[in-house]
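A single protein chain has been omitted; all remaining protein chains appear in their positions.
Now for chain A:
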Amino acid sequence: MEKNSTKAMIITLATIGIISAILLTFVYQWTIPYIEENQEETRRAAIKEVLPLAEEINQVERESQIFYEGYDNSGNRVGVAYQHSGGGYNGPIELMIGVDLEAEEIIQISILNHQETPGLGARITEEEYKSNFVGKPFGDYVVVKTPPSKTMEVQAVAGATISSSNTTRIVEEAVSMINNAYGGGS
């Protein structure tokens, strides 16, 4: 067989492709349990962070969305957590939000995944920014650059207005998703 014939080229590439696929199948099967466990672990930690009072978490499906309901020891619902994502400055931002439906307040938010600039946008994961949302009533928020003076104001991370306001939009959306699913919306 001539070395540069079409047949030789097809056979070479097909062989490399098949060997590569076989090897990667093994790698995939070896790593996937760890990868899934990591994701599950991240989600569990995030739910715990946004629903600190919950002793037991129930996963429920409403309007084809997954919600996590947190209950305390005496069986009272202490809040609902929901995972939501949206565009950030460099890529998608994924966050977990916990709300108190009775008080119509946000309990806490937690950033699961993001690709924001380290030192700038990445500071949305820090307590200083996240604490903006603690105890905020449901509704629309205004992103400001100075310490907030009104209830609905959220202070942006210095130098990262886009990351901050996009995160705020994601929070707003998540709140209204929960509100719709639980028949609130008032």
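Descriptive notes on the structure:
Convention: a contact is a pair of C-beta atoms (placed from the backbone, for glycine too) under 8 Å apart; a residue touches a chain by one contact, two chains touch by 3 or more; residues count from 1.
In this section, contacts and distances are computed from a predicted model.
Within the choices "Universal stress protein", "Ion-translocating oxidoreductase complex subunit E", "Sarcosine oxidase subunit beta" or "HEAT repeat-containing protein", the name that UniProt assigns to the complex's undisplayed chain is "Ion-translocating oxidoreductase complex subunit E". Listed residues A:N113, A:S131 or A:N180: the one in touch with the omitted chain is A:N113. Shown as candidates are A:N4, A:S64 or A:S149; the residue that touches the absent chain is A:N4. One chain of the complex is left out; on chain A, the residues touching it are 3-5, 8-9, 12-13, 16-17, 20, 23-24, 27-28, 30-32, 34-35, 38, 42, 91, 113, 115, 117-120, 159.
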